[in-house]
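Missing here: one protein chain of the complex. Every other protein chain is in place.
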Amino acid sequence: MSKKMSLAMAAMLMIFGTLASPCLATYKIGALFSVTGPYSFLGDPEKKTAEMIVDQVNQAGGINGQKIELIVYDDEGDATKCNLLARKLIQQDKVLAVIGPSVSGLSLAIIPIFEQSETPLISCAASYKIVSDDQNGGKPYPWIFKTAQSDSLAVEAIYTHMQKHGIKKIAIMGDSSGYGASGREELTRIAPKFGITIVADEKYDPKDTDMTAQLTKIKGLNPQAIVNWSVGPTQVTVMRNRRDLGMDKIPFYQSHGFGNKKNIELAAGAAEGVYCPLGACNIPDLLPASNLQKAVTTQYEKDYAAKYKEPLSSFGGHSWDAMHILINALKTAGPDKAKIRAAIENTKGFVGQHGIFNFSPSDHNGLTKDAFMMVKVHNGNWALAD
Amino acid sequence: MLRFSKIPIVVLAGFLLIFPLVCTGISALHGYISLMVFAGIYCLITIGLSLLMGYAGQISLGHAAFFGIGAYVSGIATVRFGVNPWFCMAGGMLVAAMVAALIGAPSFRLKGHYLAMATLAFGLIVNIVFREESAWTGGPDGLSRIPGLRLSGFMFNSTIRFYYLVWVIVLAAFLFAINVLQSPAGRALRALHTSETAAKSMGIDIARYKIMIFVFSAVLASLAGSLYAHFMRFINPSTFNLLFSIKLLIMITLGGMQSLWGAIVGTVLVTFLSMEWLQFFQEYESIVFGGILLLALIFLPEGLTGLPNMLAGRGKK
Amino acid sequence: MTAASTTAPHAVLRVEDLVVSFGGLAALMNVNFDVTQGTIHAVIGPNGAGKTTLFNVITGYLNPTEGTVFFEEHPITGLKERQVAALGISRTFQTVELFDNMTVLENVMIGWHRHIRSSLWACGLGLPFIRRQEAELRRKAMDILDFIGLADQAEDRADSLPLGARRILEIGRALATQPRLVCLDEPAAGLNETETETAAHLIRAIRDRGVTVLLVEHDIRMIMGISDRIVVLNYGEKIAEGTPAQIQADTAVIEAYLGDSGAGVYA
Partner (left out) sequence: MNMASLAGQLLQYIVTGVTIGSIYAMVAIGFNIIYNVTEIINLAQGEFVMLGGLVMVSLHMLWKLPLIAAFPVTVVIVTGIGLLMNYAAIRPIRRPTVLTLIIATIAASMIIKGAAMLIWGTDSFDLTAFSGRTPILIAGAAIQPQYFWVIGFLVVIVAGLTFFFDKTIIGKAMSACSENAAAAQLVGIDVRWMVLLSFALSAAIGAIAGITMTPIALMDYDRGAMLAIKGFGAAVLGGLGSFPGAIVGGLMMGLIESLGAGFLWSGYKDAYALAALLIVLFIRPSGIMGNRDVIRFKRF
């Protein structure tokens, strides 16, 4: 019996031993990203970006002489896991603040934990609900911020462009994931403001092989334009199906999730003429020299390509913005959660990858619709749309 | 004679009682308390499933749906209508029972893989409803702002309080299941698993028992769903997808199919493995987990609870 | 018919014009016979004579193509297996269908299933009446084990028993259902001489308790020794019926057993 017991104890110690983290005088920051799983297209570049920034800051001597310790957890796009890891970051790792999660649903899922434990969270996800408490008159939750542009801003950019070109009758389609659903909700909600009617609203599964049926239905309804809201392989398949059906005369808009040149390549020519709203960091070389963001976006693109040997995705930019806003706050506030929160809320004129941030007690996103520019695919590359 | 010894149950209760105290003492283990909350919630489901699959011999690949029904009944009724959470919990169990009775009657005419597919299809359909009826369910982004639980002024607002709430319920369900197995009803269940032919000649109403146990397991899953909703205070459809149903199967198989203890051991182990220990492997996680699963199937054909017997058997040789 | 049953000894089971055919092949053709209350009634015949088919029809495992089975004057054809069991007809199986993962005692206890209360809620909550009921059941089941001589193995698992004991246990389990008629499908198959002797003993003891026994068996010696009345089937037809002495003298029976049995059918 005692032999068994001691064996069990040894095993326990081994397991726990690996978990105990070294205690050094550092600024501990947590990060929660969907690095693997269905949302890895978000979480992977976000994690890489955050780690890159921490390396850069630490190499430059840290903040106020303190190194940053970044603890990154992968929630795999799973709400339960995300909840657990958030608790772990706060209760066990005792971090000062957390950036992430990558996905709107998961950000909403962990708001109660951060509110209760009074820990600042800077989400990298899009939904406006993250910074708008509908049970409190739409005011932001005190401890929750986000850097990603709300989907409503992307929709407004698209609708503004449509309005300019006299488009009034559109069809929308999107995948059945949270990403597609959020876009659909905003597209439907904002359409009346621009005098736009939606004649069709079609869905498909993120793993579907073919969207011809949905497009055929849309074709029969003769809309003036189509907006598609999805990520992953379906946003490419949908453009190909559209071309096969001879629908390339109908203007086609993609969401900002389309902002990766790989998608243009994969479309094998079918992306030509497609519009999408993009943030500055996708198109640094298209920005005029006078643009305030030109410098930071160009630098980020260069650093990222040098470190990871792959083109950057716009989603990594959300993590860039969140990290730098947090680092700036740490510089002024030091290791005190409440002071950090206040410092983030007082961030003004921060030039980031996705716009110029002006936070305030009533705005925890701090961006305007100018954060997006309408871009058109031209000769296999991005071009500013007229 | 199937008889559960009292000693291990008392040991389990004792362990559960002091577990959070130990964990709060050691900072590196603090996260284990919330892990155990989820493990407990999952145990509620696997206790029912263990009766259904291990003893009544019926496969279900759709129990995530009942888990989801409980969670969404609780979530929707509290958020949209402000109903008292405890009533919602009861309501969810009632809804799950009705759905289970409705789907169970025709399903149990099916055998083997056909039953597996039918329950799988049922689970997928329910999940699509959660996703699509966004006016009620909040769609794929989920339903947030679900209230926590309170009992006449006492809030279950800390992880530890919720831990005790969940595990008291789990222990109650466990004792209930043990009582069932040691009773005439349990004898009938085990009988129809061994030989339906002989069970019929004993006058046992096989269809009734299968549906009864299916309903019971659905009710437990629904209760687990309600607890989950009030602990997370947020739910989204992907929590209740096919992957989760499969994870439940893995828990039961790893623990040992024909053993209620197996359900508990397997559930806690798989929860810790998939939520914590295997995180270490990052992108290799799925390979490692698959590998562990295969090794367990090969070397522990009776699951973890079969391990003592196996060792004893080897010792004799 | 009612008049007849008051004068003649009570017919507990009546088989009337039974026809069973699988596809075009007839397994039973117009079989008729009565089983008298409190007797041992045997059905014999060469392989493929339709004995097990007959059993399956009587116990509800098979629906006949034509004909009716009456149990205590009520037609029972078309009823489900468990409904037939609930009327008081119990059976054993040629292949021995015990509940192998249970103990000997539990196998017998389950026989009372239809006489006891077993609601999931009462059982799960461990209500006192369920406990009392269980204690009572154990006592009764031990009585039966005493009766069939397996009391010493009460706590052994059923699959650990040798075949002879398994057949006996199956009979004990059938008795536990409190039947008025037990149908035993080849209770002596695969048993050695001593075991067969025990089985025969047991079957007589069952009859002496007032339970009617219907019996299918290969072992002619045993049958002749214990049966009160015998029906002989051959290729689905009843070729003879009578007391053991009558059957032993019957030429048709002798021919069926000794003659070139294959010749008649395929010619």
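Letters A, B and C name the chains as they come in the text, with residue numbers starting at 1 for each one.
Operating definition for what follows: a residue touches a chain if its C-beta (ideal position, glycine included) is under 8 Å from a C-beta of that chain, and two chains touch if they have at least 3 such contacts.
Note that this is a predicted model, so its numbers are computed, not measured.
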item	value
Visible chains in contact with the missing one	A, B
Hidden-chain contact residue, picked from the options B:Leu16, B:Ile33 or B:Leu120	B:Leu120
Residue touching the undisplayed chain, where the options are A:Asn136, A:Thr209 or A:Ser362	A:Thr209
For chain A, the residues touching the chain missing from this view	36, 38, 40-41, 44, 176, 202-205, 207-210, 212-214, 216-217, 219-220, 232-233, 236-237, 240, 244-246, 262, 266, 268
Touch list for chain B against the chain that is not drawn	53, 59, 106-107, 109-114, 116-118, 120-122, 124-125, 128-129, 131-132, 242, 246, 249-250, 253, 257, 283-287, 289-291, 293-294, 297-298, 301-302
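Everything that follows uses one rule, which is that only the chains that are shown with their structure count from here on.
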item	value
Chain-level touch network, classified as line, ring, star, complete or other	line
Core chain by centroid distance, with centroids computed from Cα atoms only	B
Rounded Å distance, chain A centre to chain C centre (Cα mean)	74
Chain B and chain C, separation of their C-alpha mean positions in angstrom	43
Chain B contact footprint on chain C (complex, rising order)	59, 61, 80-82, 85-86, 90-91, 93, 97-103, 105-106, 109-114, 116-120, 123-126, 130, 133-134, 137, 155, 173-174, 177
Residues of chain B that touch chain A when the two form their complex	26-31, 34-35, 38, 131-132, 134, 139-142, 144-145, 157, 159, 228, 232-236, 238-239, 275-277, 279-280, 282-283, 285
Chain B-touching residues of chain A, taken from the complex the two chains share	15-16, 18-21, 35-36, 73-74, 77-81, 83-84, 87-88, 91-92, 104-105, 108-112, 116, 127, 129, 134-135, 176-178, 180-182, 185
